[in-house]
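A single protein chain has been omitted; all remaining protein chains appear in their positions.
Here is chain A:
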Amino acid sequence: MTTPPLVELDPTSGLTHRETPRAAGLLRRFARHRLALVGLALLVGLVLFCYLGPLLYVTDQVHTDLGAARLAPGSAGHPLGTDDLGYDTLGRLMVAGQVSLLIGVVAGLIATALGALWGAVAGYVGGWLDLVLMRVVDAGVAIPALFLLLVAATLVTPNTWVLALVIGGVSWLVPARLMRAETVTLRERDYVRALRVVGGGRARAVFRHILPNAIGTVVVAATFQIADAILLVAYVSFLGLGLQPPATDWGGMLSKGITYTYDSSWWLILPPGIAIVLVVCAFNFVGDGLRDAFEVRGRDR
């Protein structure tokens, strides 16, 4: 079978076989979104803080030091103080951030990839397969992700990759619905119909035409999935079912810090709390910017 030539079917319709905006236009529109730029700057800052920081500010985040436990910020060598086991809070914030970001990104990507493929297949094939696949999604959505996570966390000892896999595994349902809706509209586009007319296979349609044309939805969904995943990790750790010490993440740090609320140990609570808010906001701002950049209809096309 030969691939039909990719031609513009109706120049006046504004619809092409690939609606992906050109990179330059995309960047221009993204750059016009100020919050998105702030989000991007925040993300870059946080990544540098977490990954470059420990190279410049070296601390021992493996061995406890009870002799230096719960020092207030500003104590010698500890600008942000220490926690109840003597770990330096600033250094721990960096190491914990690596874990939170890694789990968030990996889980977000897994959820988006799985969800996009599931939704695209359901939407494109339609019929009974669509019915079955989407009922599976409905059933999954009915069970709270946090509940599934807590069950999983009690069955296996969580480490970074297990948490990323499990969170990714319970978060793909919403992207699947989103992608299915997008696919149902794309499927009726002329170029997809043309492909069907000339006998193009389903796999080719999904992978070469549906998914690339829904890339905007996928990318935006991914940013929100990452933000969601970081929050879910924080929830699980906050409930005490996160990583095994001495590993930690921002949610775990926050959970531990809360114990000392009455002691006014704010340096154990605010830094990880603010970090979580910042990273989630940053991903959301970037997601907003990307959505606006991809969403071109009725704008400056």
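Following the convention adopted for this analysis, a residue touches a chain if its C-beta (ideal position, glycine included) is under 8 Å from a C-beta of that chain, and two chains touch if they have at least 3 such contacts; residues count from 1.
By definition in this document, contacts and distances are computed from a predicted model.
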> For the chain that is missing from this picture, which UniProt protein name fits: "Peptide/nickel transport system substrate-binding protein", "Methylamine dehydrogenase heavy chain", "Glycosyltransferase family 4 protein" or "RNA polymerase sigma-70 factor (ECF subfamily)"?
Replying inline: "Peptide/nickel transport system substrate-binding protein"
> Of the residues A:Leu90, A:Val105, A:Ala152 or A:Leu254, which one touches the chain left out of the display?
Replying inline: A:Leu254
> Which chain A residues touch the hidden chain?
Replying inline: 62-64, 66-67, 69, 84-85, 157, 178, 181-182, 216-217, 220-221, 224, 227-228, 231, 234-235, 238, 240, 244-246, 251, 254, 256-263, 269, 273-274, 276-277, 280-281, 283-284, 287-288, 291, 294-295
